[in-house]
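Only one structure is covered here, and it is reproduced in the block below.
All protein chains but one are shown at their positions in the complex.
In order of appearance the chains are A and B, and numbering begins at 1 in each one.
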Amino acid sequence: MAVMHKTILGYVPDVSPIYRIHPFVRLFFLLVVSLFPMLISAPEWNLAIILVVILLLSYSKVRFATLKLYIPVSISMGVLIFSSYTILGGRHPEFRTVFTVLGFPFYYERIIAAVEVYARVLPMIFVMVLFLSTSRERDMLVAMRWARVPFVITYLTAMALRAVGMVIEDFSVVRQAEKARGFDPTGKSLAYKLRQFVMYIVPLFALALRRSDEFANAIVARGYSFTGLQNVSRPDYVLTKYRFRRMDGVLVAAISLVLVLILAARLGFGYLTLETSAVLRLLERWLGGGAT
Amino acid sequence: MNGTPYVRVENLVYRYLDGTEALRDVSFTLADGDFVALIGQNGSGKTTVSKCLNGLFKPTAGRVIVDGLDTRTTSITDMAVRVGYVFQNPDHQLFNSNVWDEIAYGPRNIQRPADEVKARVEEAVEVVGLKPETFDQHPFFLPKGLRQRVAIASILALRPKVIIVDEPTTGQDMKQSLEIMDFLTHLHKDRGHIVVIITHDMPIVARYAERVVLMARGQGLADGPTRDIFAQPELLAQTFVEPPQITQLAQAAAALGFAPGTLSVEEMLRQFEALR
Partner (left out) sequence: MTAAIRFEAYTWRYTGTQEPALKNVNLDIEQGTVVGIIGPNGSGKTTLAYSMNGLVPNQYRGARKGSVYVMEKEVMDFSQAQLCQQVGLVFSDPEAQFTAMTVEDEVVFGMENIGLTLDEIRARLDWVVPLTEIEPLMDKPPYEVSGGQKQRVALASVLAMRPPVIVLDEPTSMLDPLGRKRVFEVLGRLKREYQSTIVVIEHSLEYLVPLADVMVLLYHGEVLLVDEALPFFERMDDLLAHDVFPPGVLEFFYRLKVAGHYPVPSPLPLTVPSGAMQLRALMEVAR
């Protein structure tokens, strides 16, 4: 059973073959493959992306049990999409009603639209989950530096991650501290629960404010000077710990190629659309007749 | 141990969500009149066990009984009025815009009538020695020492029997440390509170705590009078604790007749006179 390490943004495996791949490639994968669902309407292709991601997760030795924490997001996105397209979509007599619940009609066109959108959102979630489950904080920063993102931005991202980590730790202590003062929101009014907001925000701010002074001092005391967005050359020692190998170049090229192919298929040949979708035809038959 | 037991920790086991065992089979009792120091290296479980005492952490196995109530089934509020917990950094606890409201928050939260709230705040303020000039001030802008006192006062306003203080002297200079410890002694001797301190400061423990609970790797290694525990450096070494320097001197000179449980310079001097 793989040992998983907790990072600020998720869980990553202790050892994994995916670490041999340069962090930039993993970031590239995230950014480019997230675009694929935007170009693909046919649900079966988007679901294929999900399958690929699942295979990659398995290859990376990610323990699937830790992915449980992403289930609520996936489900609530689905519920949100489905309800906003159907229940909140209003009444459209020009659409075809498939069934009614408590007198409210569920339209075929709307259901199809919801399925299509959800099938686009899910792969994006999965690709993000893959990234968060295979990248430690340092990997993300290395990817950015390698791509020549200005150091200021990279460093701000690093500090944001660090700050988020500290806020999360602070938050759990603040919660305990307030409980120790008898604050118990279970079964109380909304006004009471709103007060909880203040009880957390004030201490978190106070802690962050007091810490920010020392933070700034610690950076200045080690000679950092703000040069704006210009890329004053830094030795970037951390990049030397990672080698961009031929395989990494091949992967970047392959991912780019797939993007080009999808663009060609979609814009050039009209594939990957709803009209050509096999899944849609199945749904048509199941829900009782399509457009004539 | 002195009077009637107030808190009973029975075979307490605590496991974090990721499965690491922070406490394994810890048992001890806190009774009326106790002033206890919880000591041990970082990660020994002393903070974890103290948070089980007021129900912040619920036992994975075993139980903690406070004033006859089981922490697993008692509400947070009912626990807070029995066991008070002062966090190391007052910034984690303070959130009101003025000192008075800060201290009044606790009693108001447990639905005490307005005149009783006023009485409790006045009482707490007097005990910690806060001056009326501070009542209108925003706690954020007070110096650290005063903020700590406001935090303690806001806990005292709930009138808990047990007061747990996490690292009362860390970051303080000696004079401030003695002040806060004298204050805790006052709470203990004059106002009948059971006081528990979590600390790394051994000279302070030697001077103020009558009883020490030594924690190591999630277990209670020893529980007894400070003198007896400090007299056993090999025991303390198991959890990377060293007795105060003067105690170490007495132990290094044990062959000359000095008691290994010597706790202060005065005691050392008296022994020197006697042995000469």
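Heads up, the rule we're going with is that a residue touches a chain if its C-beta (ideal position, glycine included) is under 8 Å from a C-beta of that chain, and two chains touch if they have at least 3 such contacts.
Quantities reported herein were computed from a predicted structural model and do not represent experimental measurements.
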**Item:** Which displayed chains the hidden chain touches across the whole complex
**Value:** A, B
**Which residue of A:Leu88, A:Val101, A:Ala191 or A:Ala221 touches the chain not shown here** = A:Ala221
**Asked** Of A:Pro72, A:Pro235 or A:Gly268, which sits in contact with the chain we cannot see?
**Response** A:Pro235
**Message:** I'm checking contacts with the chain that's been left out. Which of B:Pro113, B:Gly129, B:Gly171 or B:Gly192 qualifies?
**Reply:** B:Gly171
**Request:** Please give every residue of chain A in contact with the chain that is not shown.
**Result:** 7-8, 136-138, 141, 158-159, 161-162, 165-166, 169, 211, 214-225, 234-238, 240-241
**Request:** Against the chain that's been left off, what residues of chain B make contact? List them.
**Result:** 41-42, 170-176, 200, 202-203, 240-242, 244-249, 252-253, 256, 258, 265, 268-269, 272, 275-276
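We adopt the following convention: only the chains that are shown with their structure count from here on.
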**Item:** Partner chain A, residues of chain B touching it in the complex
**Value:** 18, 51, 54-56, 75-77, 80-81, 84-85, 87, 89, 91-96, 105-106, 109-110, 140, 154-155, 158
**Request:** Spell out the residues on chain A that touch chain B in their complex, using ranges where they run on.
**Result:** 6, 170, 173-174, 176-184, 198-203, 206-207, 210
